[in-house]
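Left out: one protein chain. Kept in place: all the others.
What follows is subunit A.
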Amino acid sequence: MRSTTIGLTALAAAATLALTACGGGSTSGSAPSNAPAGAGGDVTVALTGDGCQPSPATIGSGAVNFKVSNKDAGAVTEAELLSGGQMLGEQENLTPGLDGGFSLELAKGDYQIYCPGAKKDHWDFHVTGDAGKSWKDNPVLVSATTDYGKWVTDQVTRLVTGTQAFAAAVKSGDLTASGIAYGQARVFYEKVEPVAEIWGDLDKNIDGRVDDFDNPADFKGFHRIEQAIFETRKLDGMGPVADELVKNVTSLQQLVAKATYQPAEIANGATELVNEIQKSKVTGEEERYSHIDLLDFKANLDGSMEAFNLLLPALQKTAPELARSVQDRNAAVEAALKPYAQSPGYLNTGYVDYSTVSKDQQKVLSQAVNALGEAMSQVAAKVAQ
């Protein structure tokens, strides 16, 4: 997943940037609030050099629509909603004259609006009461969220172990062993990637591509070492890069240990993982040096379906046809992937080298993934309560 995307803030499903440069005053991009009276509502956030005071600063729980505008603050172009340091939603790149916003379902609690670059960059924001029904009243959904947290924690623990083994192989200078250990570590990251993207630059530092770094000399993380193993075929200087990677995945482990998730977040994360396949795996973009894209493909798919399956008991009550549709389309993706399965496969990935898959074959994979993504994107709304 590109480190520049906003990750689980897909929770902020309606994040929009109104294209009204020079105009101002336009309300395009504002989602009509469908929340019951007293629950949620609109919050305006004006970016200024002094800060980003939310108005009102207290609101009832429910669907909250943040309307962010920047009249003339040249150095402050972003507003984030934080909860315990975790980013829940954001509006980026709001240069003077632009307005935009994001919307999300907020439960009772204390939050902060963060606007980097402002004189006062953290502003308190409070959500009161539990107006109306919440997913928290549904034990099936509650257990889905706790089970998802446990599963993520387990996957990230495996990621740390795998990355330590990968670093050891890299430092031993063994190209062949490093090439195999690379995929064996990455697979766990690809299963939980939307979660990792919650914490700012962590995803970029773990999984960024060379294009994500303004200065190519700063290129780091898995893909920097991938390039060394498979393109330059020299591991010189990779020891410190591997050590930093271990440090970063260990940080991730500590962060996910404390994280909690909402059902809609989990569902949107499942969609994001499918989108990941379509954007960067089917295209061969992500593993451009190693061509282990099919391993990532399957890991994204498994991560997505893990999330989906945890929500399935609830979804079967609210939208059984949708549940069936996701299952059928997942089966179609699995069937499309099957011809490329091998044992042990290219670099022990269980699949063939993706550079041997023709453009026409890639198209078939992409079309199956697209169908799954369309269905998966309908799930969040059905498990939000």
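Here, a residue touches a chain if its C-beta (ideal position, glycine included) is under 8 Å from a C-beta of that chain, and two chains touch if they have at least 3 such contacts; residues count from 1.
Convention: contacts and distances are computed from a predicted model.
A.B. asks: Looking at UniProt, which of "Esterase", "Deferrochelatase", "ABC transporter permease" or "SURF1-like protein" names the chain that isn't shown?
C.D. replies: For the chain not displayed, UniProt's protein name is "Deferrochelatase".
A.B. asks: Using the touch definition up top, pick the residue from A:Thr48, A:Gln164, A:Gln362 or A:Gln378 that touches the left-out chain.
C.D. replies: Counting the whole complex, the residue in contact with the absent chain is A:Gln378.
A.B. asks: In the full complex, which of A:Leu47, A:Leu104 or A:Val256 touches the chain missing from this view?
C.D. replies: Spelled out, the listed residue whose C-beta touches the missing chain is A:Leu104.
A.B. asks: Among A:Lys67, A:Arg224 or A:Arg329, which residue is in touch with the absent chain?
C.D. replies: A:Arg329
A.B. asks: For subunit A, which positions touch the chain that isn't shown here?
C.D. replies: That gives, for subunit A, the contact residues 13-14, 31-32, 34, 63, 65, 103-105, 264, 267-268, 325, 328-329, 332, 367, 370-375, 377-378, 380-381, 384.
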